[in-house]
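One protein chain omitted, others in place.
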Amino acid sequence: MSIVSPVPPPEVPGAAIEIPFGRGSASPGPLLFLGRAFLTLWSNRKARIGLVILGVDVLIAILAPLIAPHSPTATTFAPYQNPNGTNWFGTTGNGQDVFSQMVYGARISLLVGIAAGAAATIIAVTIGLIAGYRPGVIDEGLSFMTNLALVIPGLPLMFILAAYLQSRSVWTIVLVVAFTSWATGARVIRSQASTLRTREFVTSAVFSGERLLAVVFREILPNMTSLVAGSFFSAATAAVMAEASLEFLGLGDPSTVSWGTILYYAEQQNSLLTGQWVLVFAPGLAIALLAVSFTLINFGVDALSNPRLREKS
Amino acid sequence: MRYVVRKLVLFLVTLWAAITLNFILPRLMPGSPVDAALAKLASSGLPVTNAERQAIEIQLGVPNTSLPQQYWDYWVAIVHLNFGTSYSFPSETVAQTIGKAAPWTLTLVGVTTVVAFVIGTLLGVYAGWRRGKPADTTVTLGATFFAAFPPFWLGLLLLYLFAFKLPWFPLKGGYFPGETPNLSPPFLGDAVYHSIVPAFTLAITSLSGWVFGMRNNMINTLGEDYVTFAEANGLRSRTVALLYAARNALLPNVTAFGLSLGAVVGGSILVEGVFSYPGLGNLLYIAVSNHDFPLMQALFLVISVSMLVAIFVVDLIYVRLDPRVRQG
Partner (left out) sequence: MRRQARSITLCAAAVVLALVGASCSNTGGNGSSGSGTLTIQGDSGNPTLVENFNPYQGAELHGTYLIYEPLEIPSPIDGSYTEFLATGHKFTDSKTLVYTIRQGVKWSDGKDFTPADVVFSFNLLKKYPALDGHGVWSQVTSVSASGNDVSMSFSNPNVPFAASIAQTPIVPEHLWSGMADPSKDPNTKPVGTGPFTLGAFAPTQYTLKKNATYWQADKIAPAQVDFPAQASNQATNQLDVVSGKFDWAYNFLPDVKATFVDKDSAHNHYWFPPGGTIGLYLNLTKAPYSDVNFRKGLSLSLNRTTIATKAVNGYLDQASMSGLILPNLKKWLDPSLPNQGLVTQDSAGAQAAFAQAGYTTQGGKLMKGGRQATMSIVMPGNFSDWVAAATEVKNELTAIGINATLELPQYPQYSQAIQGGTFDAAIGGFGGSGDPYTDFDLSLNSSFATPVNKPTANNFQRFKDPSVDQALATLASATDDTSKLQATYSLEQVMFTKIPVVLMYYGGSWGLFTTKNWTGWPSASNPYTLPTLYNNSLLTVVTHITKA
C-alpha cells in the first residue's frame, strides 16, 4: 500500500515556527550546517540506526567487486542450489550465485532510491514553495498541476508507462518515479508555505523589502528543512519500492542485477516451490532494511528542526 | 460557499485534464499501441469486428484522422462507457470486466484502508501521548519495520507459509472454485476466509504510515500554546490529548487519508496479483503483463477518476474541519 498511498507528512504546520533553524543573520555555512545536521542526526538513537544501515548498504554497493565472491551474472553453477559453502545464498534456476547478486543489487536499489528521491524533491520544493508564496493565479496554476499529478496514481502510471515503453532502463525508472512522486511533497510544502507566509517573521522580511526569491529561499525554506528532507526520504523509499515492484512484475530491465530482479527471477523460477525461500526472503528484507533506514533517518530529521521530537537523552 | 464553488470548478477542470491525459498518453507512446492491441485481439482467435476495431482505435489512437475528431469520439465513447474489447477478455466489454472486479477491490482494499487508518491513527495518538516511553518505541519501531515491507513480498511470504507450507488458507482467489457469488452465509464465510491473508497483508503494510503521521502531529500539537494553556487550566490530561490535541493533529492526516483512499483502487495491484484476488488490482496486473492496452487504459481512467473524486471530497470535508482555509 505504502507504495502508492502517500505516507502522511512527517511534519505538520506549526512545527518549525518557533525554531527558525539556520535562518537570518546567524545562518551557518553549508559545511557547518551539514556537519551540525549529521551530529544532530547521530545523537538521535533511531536516526543513528538508520545511518548505520544506510552506511553499510553504501559500503556494500561501493565495494561490491571486493565483497562478492563470484560474478553476479555468470551462469556457471548448478541451478536450484540451497545455501552452501560456495554459494552462501544458493543459486538461481540459471545457476547464478545469489549472494553475489545481492551484493551487486545494492547498487541499483541505492542508485534508484537516491536519484529518484532527489529529483522528486527538487520538483516538489520548487513547485510547492512558489505556489505557497504566490497566492492567486500562480498558486492556482501550480496547485492544479499538483492535483493533476496527484490524481494520476503513481504505481499504475509507472506500470502503464513501462508497458508502453519499448526500451527500459534503470534511468527510465528513476525518471518515472521522480515524475510521479513529487506531488505529495509539493502539496504539503505548499500548505506549509502558505501558513508561514502570514507569520510575522516572513511578513516583516517582506516589509523590510526583501525580494520574493530571497524571502522564499531564506525565510521560508529553512523553516521546512524537515519537510524537504522528509519529502526526499519518502520519495526515496517510494522509489526503492517502485523499482522492486516494476522489476517483480517483469516491467523493469530483467538483464540488470538488482534486488527487484532477484525477486522477479525467484517468482519466475518459483523459489518457494523449490524450497529456496532465501531467494525471496533476502532481497525483500534488503529492500525493507533500506526503506527502514530512510524512515529512521527521517525521525532524526524531524528532530533536527523540531526539538519537540528530540529524544530525551 | 465561494470556496466550495471554486473547488467544484477546480474539480471539473482537473477531471477534464485527467481524462484528456488518458487520451494523450497512448498517442504519445512509441510504436503503435493500437496495432499491438488489434494484433493481440486477432491472435485470440475471435473475429475483430469493425465496431471493436473502432472502439479500440478511439481509445488508443486512430490512424489518418484529425486529432480534434479523435478527441471528440473519445469523449463520446467515455460518456457511453465504451472502452472497447480487451485481449484478455474478448467475449465481454471492458466495462463489464471492470464492473465485475470493482466491488471486490472497493470493499477489500477500501475497508482494509479504513481499518488501517483508524487503528494506525489510534496507535499514533497513543505513541505520541506516551512519547519517549517504551510503549512509544515499540509502536514506532514496529510500524517503521512493517511500513518498509514491500506489500507483495510480505504477501508472497504469508502465502508460502500459511497457504502452502501450512495449508490453512487458500492459495488463490476470492472464493472456492465452483461457487457463484451470492449472499448465502456459506458463500460469505468462504469469501471472508479467502480475504483474510490479503487483507492482513494490506493492513499491516499500510498501518504504519498513519502511526507516524499521527504520532508526529500529536507531539507537535501537544507543544502548542493552547494545549499548554488548557492543561494549565486544570483539564485532565487525557481529555486534553483526545479533545484538543488529537482533533487538531488529525487535520493533516485527513488530507493524506483522502489521497490514500483514492489510491485504493490501484493500490493493491501486486498484492491482488500475488493472491489472484478477483479485483481491479489483479485486473491491472493482468492487463499490464499481457499488454492488454484497452483494458489498461480503461482501468487507468477508472483509478484516476476515483482519486480525483476522493480528493474533492476531502477538500470539502477539510473546509469543515479547518475554517482557516476558507480564506485561503
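Lettered A and B in written order, each chain numbered from 1.
The rule we apply is simple: contacts are C-beta pairs under 8 Å (C-beta built on N, C-alpha and C of every residue); 3 or more make two chains touch, one makes a residue touch a chain.
Fair warning: this is a prediction, and the values are worked out from it, not measured in the lab.
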- In the whole complex, of B:A77, B:I119, B:I196 or B:V319, the residue touching the missing chain would be B:I196
- Message: So one chain is hidden, and I want to know which residue out of B:W16, B:W72 or B:F164 touches that hidden chain in the complete assembly.
- Response: B:F164
- Full-complex touch with the removed chain, picking from B:I269, B:I286 or B:A310, is B:I286
- Item | Selected from B:T20, B:Q54, B:T137 or B:S276 as touching the chain missing from the view | B:S276
- Query: What chain B residues would touch the chain not displayed?
  - Reply: 31, 35-36, 39-40, 44-47, 88-92, 96, 99-104, 106-108, 111-112, 115, 159, 163-164, 167-168, 171-183, 185-196, 199, 273-274, 276-279, 282-283, 285-286, 289, 291
- Touch list for chain A against the chain that is not drawn: 73, 75, 79-80, 93-95, 163, 166-167, 250, 253-255, 265, 267-270, 272-275
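Keep this in mind: only the chains that are shown with their structure count from here on.
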- Roughly how far is chain A from chain B, going centre to centre by Cα mean, in whole Å? 21
- Query: Can you name the residues of chain A that touch chain B in the complex?
  - Reply: 1-15, 46, 135, 140, 144, 147-148, 150-153, 155-157, 159-160, 162-166, 184, 187-188, 191, 194, 237, 241, 244-245, 248-251, 263, 267, 272, 277, 280-281, 284, 287-292, 295-296, 299, 302, 306, 308-309, 311-312
- So, in the complex, the side of chain B touching chain A is made of residues 10, 13-14, 17-18, 21, 25-26, 29-31, 33, 113, 116, 132, 140-141, 144-145, 147-154, 156-157, 159-160, 164, 202, 205-206, 208-210, 212-214, 216-217, 219-224, 249, 252-253, 255-256, 259-260, 262-271, 273, 284-285, 288-289, 291, 293, 296-297, 299-300, 303-305, 307-308, 311, 328
